[in-house]
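Every protein chain except one is present and positioned as in the full complex.
Which chain is which? They are A, B, C, D and E, in the order written, and residues in each are numbered from 1.
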Amino acid sequence: MDDVTADRYERGRTRFLDVHDEKALAAVEGLGDLGRAIVEFAYGDVYTRQGLSIRDREIAAVAALVASGRSSQIPQHLRASLKAGLTPEELGEIILQTATIAGFPPAMNAMSTLRTVLAEREGA
Amino acid sequence: MDDVTADRYERGRTRFLDVHDEKALAAVEGLGDLGRAIVEFAYGDVYTRQGLSIRDREIAAVAALVASGRSSQIPQHLRASLKAGLTPEELGEIILQTATIAGFPPAMNAMSTLRTVLAEREGA
Amino acid sequence: MDDVTADRYERGRTRFLDVHDEKALAAVEGLGDLGRAIVEFAYGDVYTRQGLSIRDREIAAVAALVASGRSSQIPQHLRASLKAGLTPEELGEIILQTATIAGFPPAMNAMSTLRTVLAEREGA
Amino acid sequence: MDDVTADRYERGRTRFLDVHDEKALAAVEGLGDLGRAIVEFAYGDVYTRQGLSIRDREIAAVAALVASGRSSQIPQHLRASLKAGLTPEELGEIILQTATIAGFPPAMNAMSTLRTVLAEREGA
Amino acid sequence: MDDVTADRYERGRTRFLDVHDEKALAAVEGLGDLGRAIVEFAYGDVYTRQGLSIRDREIAAVAALVASGRSSQIPQHLRASLKAGLTPEELGEIILQTATIAGFPPAMNAMSTLRTVLAEREGA
Partner (left out) sequence: MDDVTADRYERGRTRFLDVHDEKALAAVEGLGDLGRAIVEFAYGDVYTRQGLSIRDREIAAVAALVASGRSSQIPQHLRASLKAGLTPEELGEIILQTATIAGFPPAMNAMSTLRTVLAEREGA
């Protein structure tokens, strides 16, 4: 990595840790060059942009993940949503809203996942 | 329709007109019982719920439509988003955010549609 | 819940139990307001409609779940299909039919799930 | 084509014409080897199987096409459904049923397409 | 099975074993008539065609599975890809390439699966 790439990676890494946490970063960094692309592009380029708060980005992220059936990243983004200030009630509403667009089955899974994420947080 | 169903339909219809407009309502009402189900359930039951603003519901709706490739309803929800106070810049950010989750091609289509919707509005 | 909503919920609950069983209802009711929306709308409004038998609704439900990759609800609807009178052979044909429209991988998963559901039933 | 392949193709072609019509066959045959694979496998092998009526296969086909967003083949299978004895009312119910599993937007498109197909038939 | 069908099945079975292995064949043959359709059509008809090498077919198979979220068959096709001569590095590139078209979440899952498949192979 040259200096420039290193800077961009560093900016993405810092933003990633604002949105998620160390554990999530370790998982992404474990994916090699794909992980680096996620940190640099999705976090260094996109999440650091002005013009939309992290809270609003997380509404979009959760809705997009539920609607497209990409369930593996839902727990991570529900945790990020709570960190960004969305309440459990608001997350429940986002999931219900998504049910009208993508049907009940993916919303059912997401709601179960939300319960699990909230229970973990209380247990912590 | 009995009185109760009529009330629920009326509540959905009023909310539908808050979110969209008369022209969009006519299109939905042209779909028979499916249109009635959309007005009653998606608008009468879901969109009237407390706990999430219409603005935030529209962030979720746009992201869910883009991510799931349901392009036909994107123009309607981009117009609804502008009506709910989202700016063109925020909508551009939501679409870019969705690209990281669902890939560039559906984001490209949505961004073209946003341009068209904004041009229509200026032309109006 | 006011009386009207309670009636609609009750109608959905009765129909839900005709289609599925107590265990499935408990799972749905565990999802809070999303669960209530499913009982009221999907079962109270849609499944109680005239014009299509439960058997035919289940053909559509299984095909839609397989084709859209919503695998978590497949076991529930395979059990409901058997309860509605579809035979194991017919369910196998529906899955094979769906393979021509949505490809072999989701059909492979659904066929494995059908085997598991049939084995459970024999074991019960 | 050797005799055996020719027989299988012929069996698929005959069944294709039972399900759809000459115009649809010409479109499929215009797709070269892909068209041949569709006639031989989807119609010669799958649609000719015992164990599920063409009517029931069409319920599955329409639900699978709507749920997976494969809209280009929906008109063809709505026409095939009417030919197989499904009524316009039943098709409306199948589409509404699918909305609970895959959301309203694909059901809205399918319902518009059903209107168009029915209007064509009346016009014919 | 008559002689003709038996020949076609045999041709598919041989090709299936070239692409995958005995264990994968046993899993597919365990799926009854669906398994037979896979062996006959996907392997006997399609994979035996001239005009594209098995290596190139596997690039397409992996990309299609990742992009459409059909994760259950990804391990099988990553193993087949290695057998067909694709290197671990090339498979990583195919997955990263797919991320630009279908988003990061399915690519993250596929990359984890690739790690697991490579680890199994080293352990063997």
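The rule is simple: a contact is a pair of C-beta atoms (placed from the backbone, for glycine too) under 8 Å apart; a residue touches a chain by one contact, two chains touch by 3 or more.
None of the values given here were measured: they were computed from a predicted structure.
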{"item": "Contact residue for the chain not shown (choose from D:Gly12, D:Gly44, D:Gly69 or D:Gly103)", "value": "D:Gly69"}
{"item": "Selected from B:Val19, B:Ala60 or B:Leu96 as touching the chain missing from the view", "value": "B:Leu96"}
{"item": "Absent-chain interface as seen on subunit A, which is shown", "value": "4, 33, 37, 40-41, 45-46, 49"}
{"item": "Contact set of subunit D toward the excluded chain (per top definition)", "value": "28, 31-34, 37-38, 42, 65, 68-70, 72-73"}
{"item": "Residues of subunit C in contact with the chain not shown", "value": "67, 99-105"}
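As a working rule, only the chains that are shown with their structure count from here on.
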{"item": "Minimal step count in the chain contact network, subunit D to subunit E", "value": "1"}
{"item": "Rotation angle superposing subunit A onto its copy subunit E by C-alpha atoms, nearest 5 degrees", "value": "120"}
{"item": "Chain copies touching (subunit C, subunit D) - same or different residues, decided at half shared", "value": "same"}
{"item": "Centroid spacing, where centroids are CA-atom means, of subunit A and subunit B in whole angstrom", "value": "23"}
{"item": "Distance between chain centroids, defined by C-alpha means - subunit B, subunit D (Å)", "value": "31"}
{"item": "Subunit A residues counted as touching two or more neighbouring chains", "value": "42, 65, 67-70, 73, 92, 96, 99-105"}
